[in-house]
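Note that one protein chain is taken out, while the other chains of the complex remain in position.
The block that comes next holds subunit A.
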Amino acid sequence: MQIKESSKIYDVIIVGSGAGGGMATKVLADAGLKVAVIEAGPYFDPAAPEQRTQLKWPYESPRRGASNHRPFGDFDSAYGGWEIEGEPYTQKDDTQFDWFRSRMLGGRTNHWGRISLRFGERDFKHYSYDGHGDDWPIGYEDVKPYYDKVDKLIGVFGTKENIENEPDGFFLPPPKPRLHELFYIKGARKSNIPVIPSRMSMLTKKINDDRGICFYCGQCSRACAVYADFSAGTCLIFPAQKSGGQIDLFVNSMVREVTTNEEGKATGVSYISKDDRKEYKLKGRVVVLAASACSSARILLNSKSEQHPNGLGNSSDMVGRYLHDSTGASRSAFIPDLMNRDTYNEDGVGGMHVYTPWWGDNKKLNFPRGYHIEVWGGLGMPSYGFGFNPNDLNRFFNQKVGGYGNSLRKDIKKYYGSTIGMAGRGESIAMKDNYCEIDPTTVDEFGIPVLRFNYKWSEHEVNQAKHMNDSFEEIVHNMGGTMLQDAPSKASNYGLENPGRIIHEVGTTRMGSDPKTSVVNEFQQLHDVDNVFIVDAGPFVSQADKNPTWTILALSWRASDYIIEQLKQQNI
């Protein structure tokens, strides 16, 4: 049977429905264009009763929320994870890259941490500042208007702080700190480590009639049924549909490749329907890839033709290169002053109400880039694992550990809410030799050749992880607390997580003005093919110690405006 080809010709075909794809859908559909959105996973709406996990109790899950199936627990809203049955990837040599994928409408924006930071002036020009990596072809001033628009459209709380390289925005007011966060503030400030209110995309205040206001259940990772936090489905795609956008949604559809004609221009995409396992083709005037940095690179590399023998957009041989993830290391600690707590509802917003932006001077340090510190703790809802080692902390008081009986109830209450955790999330240097490529020996269950990863951390990242641990220890000491784990050794890279673990992979189709050393131009248009754009984090030249989502959104909006303009001028 031949491949089924749709006769409809779309103005734009968007591959992927996460932050980048969602924003492109909204901007392009609002402009009146006919848009097809292709998503590899099912439809997802956190308000749908059968999909909702928000406000569920641990006992509603027979495994009590354990994380043996969904990697962040049974109630987390990510359909996928680092391992997906039928969708393998491979590693070159001793590489250990962990690749997280969420197969669902809205992608990883459904479960993400909602930490919404702008890149600063220095983040776009870090090569000029320290000689590592490369500068972006654009600067903060190019992106600022779009950051402003994203702030107003989606909503982000925070405060104006006037800190160098931590640009302020149009903020909603932040929630007040919780008890453990007050201890963290005290501990950090004692060492002159700054702490400021978090900058996260939950609505602490109304922004429009389409979205609810945060009711402080602390469960943003479950996706919000009243749309009070940002995810691409609820805040971009649904509103674009509601305002009459011409959007055809193709879910459960796995894109194999971008199709091209004799002139080498893109004509659309081919995909496999997961429902009937048949191949289909869609035709469009413009193709926008937003499948995630690695998935978009994979689609390009698999799109080989006579005109593009090395894969689409890959005449430079740069597709897949400069892959980099944030660095990460974390520790937890016991704070005796937080024992014997009165209980009250302090769920707050999901995640942290305060955080530490980068404060160091890298010129005086043995690593070139910074990190921020995220904080957790408090009187959280029990889930699988709560109550393990119920009186282990007795060892700090030379009291007996173990036993059984009603004394365990007292132990649980004594220690409930007395531990805190800190996680460093930092910038790594983009390197040409860290890359993903096609593994010609392995296919997924759709017959599509898979990615193979090649990645090594350098001394820069390892030294940074050491510094993270030293900072955690200093802050905890100031809080009168004790670390719960020994300091990680040099042999373990000071606790530096495998690349991919922080789920901020970027850089595989980087932007630049020179087609020999970059894949897309500053408007995220392939140098080689003018009707293909990439609006996920693939075009990032460097990572910054900021989470990438807000920048993906701003750049996707900017690229979409450019697409509209180019279509109007009939340039593409």
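By our rule, a residue touches a chain if its C-beta (ideal position, glycine included) is under 8 Å from a C-beta of that chain, and two chains touch if they have at least 3 such contacts; residues count from 1.
Definition applied: contacts and distances are computed from a predicted model.
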Name the absent chain by its UniProt protein name; which of "ABC-2 type transport system ATP-binding protein", "Gluconate 2-dehydrogenase subunit 3-like protein", "Ligase-associated DNA damage response endonuclease PdeM" or "Carbohydrate ABC transporter membrane protein 1, CUT1 family" is it? "Gluconate 2-dehydrogenase subunit 3-like protein"
Quick one: say which of A:Y127, A:Y216 or A:W376 touches the chain that got left out. A:Y216
Sole contact to the chain not displayed, among A:E83, A:D337, A:D433 or A:D470: A:D337
Among A:I138, A:L249, A:I412 or A:L484, the residue in touch with the chain that has been omitted: A:I412
So which of A:N389, A:T442, A:S492 or A:S513 would be touching the chain we can't see? A:N389
Those residues of subunit A that touch the unshown chain are 42, 47, 49-53, 55-66, 68-69, 74-75, 77, 79, 148, 152, 155, 157, 159-160, 168-179, 182-183, 185-186, 197, 204-209, 211-213, 215-219, 222, 225-226, 337-338, 341-349, 379-390, 395, 400-406, 408-409, 412-413, 416
